[in-house]
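Below: one structure, written as structure tokens.
Note that this complex is displayed minus one protein chain, with the remaining chains in position.
Think of it as A, B and C in the order they're written, each chain with its own count starting at 1.
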């Protein structure tokens, strides 16, 4: 199918959930070849010793040596904790790599906002100014021309795909936007946290970061960009007893009380006309997170409550695919001039 | 232990989840004795043939014969699908029983509202007018004097315990109230519905009844009563992959932008000062549904977001206890002049 | 990739879990095209009205009309409850279709055994005698030449892949074979059974069919065939709180007390040398069902306990893929002379 040689790519931080998801997607991608897997704690081990069931991935985890990475890879995915990518990306870019970062490091136009939420003294301001926000449905053209992309994560992706048409077209009273979001536990990463134990999360739902979660400024940045003025939103994440999935239930009061559900459906379908990975559901259908599981899709259910004059958008994604690794692959496809859908799964294994 | 003879009670509809929960609670209650279990489909079977692990409950399921019930029981719990209690309760009351109904039949002051959501041609208007709404935290005194109590269910209980101080004291702009609620699957009952199968619900969260769920008018009825004027709320239920539990995340815009979290904590603690079953959590702590599991407690976490001028209340209960059977037992305690806490569990088995 | 036109295939019984899994796999298969979906209860509806998230499958569910099916399809998959396939398959075969049956109907060489466990008066004995048992790892050659294949299900596949080398090579004392098997709930099908509700199965494991499950004679039939003499096995299935997956823990006493783990590993690797879908794990590694989830793989972990002189084999598959739909696709590949691995997934989405 691919006539030319596959493009060599590398993944830094391959052993976490985001990393292992990237490995799976890129293994199945016809135009690339994984030539480097990097990690600190697992360096020197075969990847299959961490995940015995992925023994078809015949690669060692190597130390993070930037010269080595740049000599081997045309494209590099950084799947590291926040605060590490900005120390690595500038060198990789200078050596000619394209870089896709899955952390928060390159998501903020204003580095002061970044620093106030994530800390650190950023010394890469010039490079950071060239980063493009990696949400293809909003910034397709800019991503196509970027060398450095900062991909949004799971909560923000689910929230923005629900909110964007509302803010872009001025449909709601801005200060009424509320996002009540529910996540599976894999979003917390592959680390031994007590609150992510099955014995703790099972049969339990709770909110956290109420009123002050650090995804709030990121959502507001993009909504403000779309609205053309400063916007504040309410964002409340909840941890729920499932592995994968984000469901965001988004509320807003309509500016025009005459709008009905079918109007909104028309607007959303038009907005996402060219977005293969967003599915606006038929009238009266709301998504289940499981529908999106194992795919790069975002499902949107649209409702208008005429009693309260409110629009309610329900958005479902797989947090590790459209909310993380799949989004990065989608961005890579754009950066390389390939079909945006290449190598990305569309049908979940159901149930 | 109790000096006087135990009060004989009966349960009509004992084999569903609400019924089996009632059986468990009333078995452990020192002042009553279960003398009658009634059901249509299981009549003639020992109760322990339905639930082999409850073989210490040595009773047969009997047909629903009102004379028999009234001759045996001083108190009768009706745990039946909506639309059946109003055909039974008047006769039982006439024969001298106290009646606690767990269905929607006696929750509405306005029977037209009931009929428009639940159907049926109500012929019991006079009796219905004597029914008291069985939420003890709001109507303790009236319940104590009632012969007929219509107990609210799980979603409404969690929602009202979060909202009541706000409406009673006029703290929020009424039309801004939003309830984003999450339930376990046992709320759907013990029936073979495909959407309640483990294979369907596991790893899946979805909304339903968006904008038009029939609990909405019930919540509005009580909020309007508290506010002294008509109130509309937004209520969105979600089905989640857990057995028990309701988490309601409630949003409202504060009328007075000067109020802070500690003010709200003070107000809530005062409001529930005499309510042993409501626990207002310390500043900065939000509840997990698991904390309430197996108990009659409602946990409330309180937050004020000063950026958005919004109050956010998070409310957690066990849907089958405080949201159903436990609430009815709490009402019974009041009706009988007993301690409100009698026979009800306060500590969950954790984890 | 495929130069020639895709082969038209049909699925009878497309709306159950086996059916929807077949649809997913065959949609992704490059050499076939689904041209017919049949079902009784859903006839006349678009397939996407049953599964809104599979709206890329643009087909109606049609009535089960054998002339129509045969006129459209070269290959037909029957995914129906036991006892229906044998009324349909003979006609389809006569009209020239290749038939793969996922039920028990064509798994038994001896129809009396079938009838004593499944009932019915079989009138298709001649056709049944031509059926081949669809476990490719054992009967690859016969399947390649078959027109009619009776594919084994999930429990039996996991059990036989663990047991076959032991019986084929006479390694264990035959009457010591015990299979303690654990299944997810999707094996029970997409029907409203109370014991498959999340509220019932969650946090609960139990055995069923102890000593008399109807998969026992099927396992014994194949083990006897391999051993060359009549064999009896102990088979105990357990229902567990997960959606997908079978884990079979198989015990047997070694005839030769000198054999050690490494010997068994060598024997198993040799036995499955040409079986791409069976992975014998490294020494000391035992499989998790999740490793096999979403793939057509069977993972085998091998242990010898020299204290007790027992071999213990642990076998993990995805019950709906290698245990059902994937197995049928693997058989189809053989029947059509294609690569055995074509169109079947090998890497799970982890976690």
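The criterion applied here is as follows: a residue touches a chain if its C-beta (ideal position, glycine included) is under 8 Å from a C-beta of that chain, and two chains touch if they have at least 3 such contacts.
These figures come from a predicted structure and were not determined experimentally.
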Candidate in contact with the missing chain, chosen from C:107, C:122, C:182 or C:322: C:182
From A:17, A:36, A:86 or A:235, residue that would touch the chain that is not displayed: A:17
Per the touch definition above, residue among A:28, A:74, A:175 or A:202 touching the missing chain: A:202
Residue ranges of subunit C at the interface with the undisplayed chain: 175-176, 178, 180, 182, 184, 199-200, 202-208, 210-212, 232-234, 236, 238, 240-245, 247, 249, 251, 286-291, 293, 301, 303-305, 307-308, 310, 312, 314, 316, 351
Interface with the unshown chain - residue positions in subunit A: 17, 184-186, 188, 190-194, 196-203, 241-243
Touch list for subunit B against the chain that is not drawn: 1, 17, 20-21, 24, 27-28, 51-56, 186, 190, 202-203, 243-244, 279, 281-282, 285, 287-288, 291-294, 297, 299, 320-321, 346-351
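By definition in this document, only the chains that are shown with their structure count from here on.
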Magnitude of the superposing rotation for subunit A and subunit C (Cα, nearest 5°): 180
Chain occupying the middle, per Cα centroid: A
Centroid spacing, where centroids are CA-atom means, of subunit B and subunit C in whole angstrom: 46
Centre-of-Cα separation between subunit C and subunit A, whole angstrom: 37
Cα-centroid distance, subunit A relative to subunit B, in whole angstrom: 39
In subunit C, residues with contacts to at least two other chains: 17, 186, 190, 202-203, 243
